[in-house]
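As you look at this complex, bear in mind that one protein chain is not there, while each of the others sits in place.
Up next is subunit A:
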Amino acid sequence: MKNFTQILAAGVVLAASAMPSFAAEKVNVAAISGYFAQGFGVSIVEGLNKAKADFGIDLKLVDTGNRALDYEEQFSNLAKTGEYDLIFVMGWELVDALQKVSAAYPNQRFVFIDGVLDSDKIIYASFAEEQGSFIAGALAALVENLGPEFDKIGDGKAIGFVGGRDIPVIRNFLGGYEQGAKYAVPDVKVNSVFAGTFDDPAKGSELAMALYGQGTDIVYNVAGPTGEGVMQASAAADKYSLGVDVDMCSSAPGNVLASMLKRGDIAVYSIIKDEVEGKAVKPGVRTFDLASGGVEVKLCEDVAAKLPAEIPAKLEEIRKEVVDGKIAITKAK
């Protein structure tokens, strides 16, 4: 009984001491997107719901649907009353409406997730892809270095990369990947190709098959829907692929080594956390990196079970060095 009262008392004290640090008013957050039910969007909703449970914020989710005609009114309906402290926005098709409404309501703070636009009125949540890709490159090189001893690996000592279009952000993925691979295994070869499109799975599959045919055993997919073809090709060729953005282990079970995750949930959660703690979020770019857990490499369990134990250990070591700043990764620009 005494114990119980103590816990209770401690709880009250804790709650009381925590109270003043919360902003005086309840934080009111809205999020708008057409993708809350899939992939990256699901992880954003998870982050928002976690913030709601932890901080008791008010949360409003608005699904844009797929009619471009509606977007602008949906944004103004949200922004007009000024009741939302932050409005999270995800999806490139919304950029036009976002920029117009942000110009019309300059005091409304919008958070654009996973991208940076021209406007300086908006908060941008961006991800340090080069850091996550560095770990992915190191992993691929280490596994490739095991040689024919390991299941599905040849003696080519080559790893691959399929990019969507040849644009700076994808170059940034490739740069991190190459640097990570060379860091872990200096003599590994990195074969990279660009599909020229993000919307063509057939092309992704064709390019991945060509890479596998050249003795490449592991291909990193950074190609959006084109990349679905890469994942399928790894199953068809019975080689390995690396997923991107979300956990792709289930898209070709047994053939996906790992996925480089962009943790939308961590990004939205930490932005809301700052806001709740009274550190009002200001317009500008916020980058989520390995240190904050915004990007990470998640091994697929089925394949990870077969890996020699020193590989995960080595990866963890490299991750720590990147986080501590001992390894400098050059960003492609």
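Here is the rule we use: a residue touches a chain if its C-beta (ideal position, glycine included) is under 8 Å from a C-beta of that chain, and two chains touch if they have at least 3 such contacts; residues count from 1.
Simple rule for what comes next: contacts and distances are computed from a predicted model.
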Listed names "RNA polymerase subunit sigma-24", "Phosphate-specific transport system accessory protein PhoU", "ATP synthase subunit b" or "ABC transporter permease", matching UniProt entry of the absent chain: "ABC transporter permease"
Touching residue (missing chain; options A:60, A:121, A:157 or A:314): A:60
Sole contact to the chain not displayed, among A:28, A:77 or A:292: A:77
Residue numbers in subunit A that touch the chain omitted from display: 30, 60, 62-63, 65-70, 72-74, 76-78, 92-93, 95, 167, 197, 199
